[in-house]
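Mind having a look at this structure? Questions to follow.
Right, subunit A next:
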Amino acid sequence: MVKVFERPKALADVPTHYCPGCTHGIIHRLIAEVIDELGIVDKTIGVAPVGCAVLAYNYFTCDMQQAAHGRAPAVATGIKRVCPDSAVFTYQGDGDLASIGCAEIVHAAARSEQITTIFVNNGIYGMTGGQMAPTTLPGDKTTTSPYGRDTSKQGFPIRISEMLATLDGPAYIARVSVHNVANIVRARKAIKKAFEYQLAGKGFTLVEILSTCPTNWGITPIEALNKVKSEMLPYFPLGEIKDIEAGEKK
Partner candidate 1 sequence: MILDVIMAGFGGQGVMLMGQLLTYAGMVDNKQVSWMPAYGPEMRGGTANCTVIVSDAPVGSPVVSEPKAVIAMNLPSLDKFEPLVKPGGVLIYNSSLIHRAPTRTDVRLIAIPANEIAAELGNTRVANMVMLGALLAATEAVSTSAVEAALKKALPAHRQDLLPLNLEAIARGRELVK
Partner candidate 2 sequence: MGERILMKGNEAIGEAAIKAGCRFFFGYPITPQNELPEYMSRRMPQVDGTFVQAESEIAAINMVYGAAGAGARAMTSSSSPGISLKQEGISYIAGAELPAVIVNIVRGGPGLGGIQPGQGDYFQSVKGGGHGDYRLIVLAPANLQEAVDLVTEAFDLADYYRNPVLILGDGLLGQMMEPVEFKATKLRELPAKEWATNGLRNHGGKTNIINSLVLDPHGLEEHNIRLQEKYARIVEAEQKAEIVDCDDAELAIVAYGSTARIAKTAVTQLRQEGLKVGLIRPISLWPFPVKDFEKVIPTVKSFLTVEMSAGQMVEDVRLTVNGCKPVYFYGRMGGIVPAPEEIAAQVREILGGAK
């Protein structure tokens, strides 16, 4: 019998703590598949800071460092400088990367650190219980924007990928989504490209992945996937935003 589907070797055979319907599991799997496909599990070091993915060190079989909130790009800088022949990735949520860790991600990108950042954007603080994130959509209700995000008082969502793409440092920046199969396939390609660019020493790479949080959004997993499509995509357009091999994208 031919085995057509199995757990990637870079993914540990353990149950995760993620909520039912959450897309972290899909994203973990995509990263693990790419690590397997590139054959780099023995030279990959992952960094997972505070957030829902803080326990990611239990789920990947490569070496892992847990990091302080927002500081993963700095930690990854330290690792990569010590191990320049390794593949180093950070796995960061939107609160972590776009709020408390804004300085670290901007400067890691500006220095063109040879790392890959997986930026999971679901527009909310998941682990702490559904507070407003820098990427929370205008009008969205969270536990700290109970009347809906009022842009006159709480500002506007940050489009991190577009912002970072203005820098000269990054080699590759893409925004993808995992709300349906076609997009999951595209997300996988983007993650692979980012790792390949890193391994080729092309520079800093980041893949922003639009993700769901059915628990804190207070809707079903199906509704959550639909929300990504109908509400997040218009605000956070998908595509390769920067690719030094292809030149600037629109």
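Basis for inclusion: all candidates are chains of the complex that A comes from, given by their letters.
The rule is simple: a residue touches a chain if its C-beta (ideal position, glycine included) is under 8 Å from a C-beta of that chain, and two chains touch if they have at least 3 such contacts; residues count from 1.
In this text the structure is predicted, and so the values were computed from the model without any measurement.
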item	value
Selected partner (touches subunit A in the complex), from 1 or 2	2
Contacting residues of subunit A [partner candidate 2, same complex]	12, 41-45, 47, 54-55, 57, 60-68, 71, 74-83, 86, 103-104, 106-107, 111
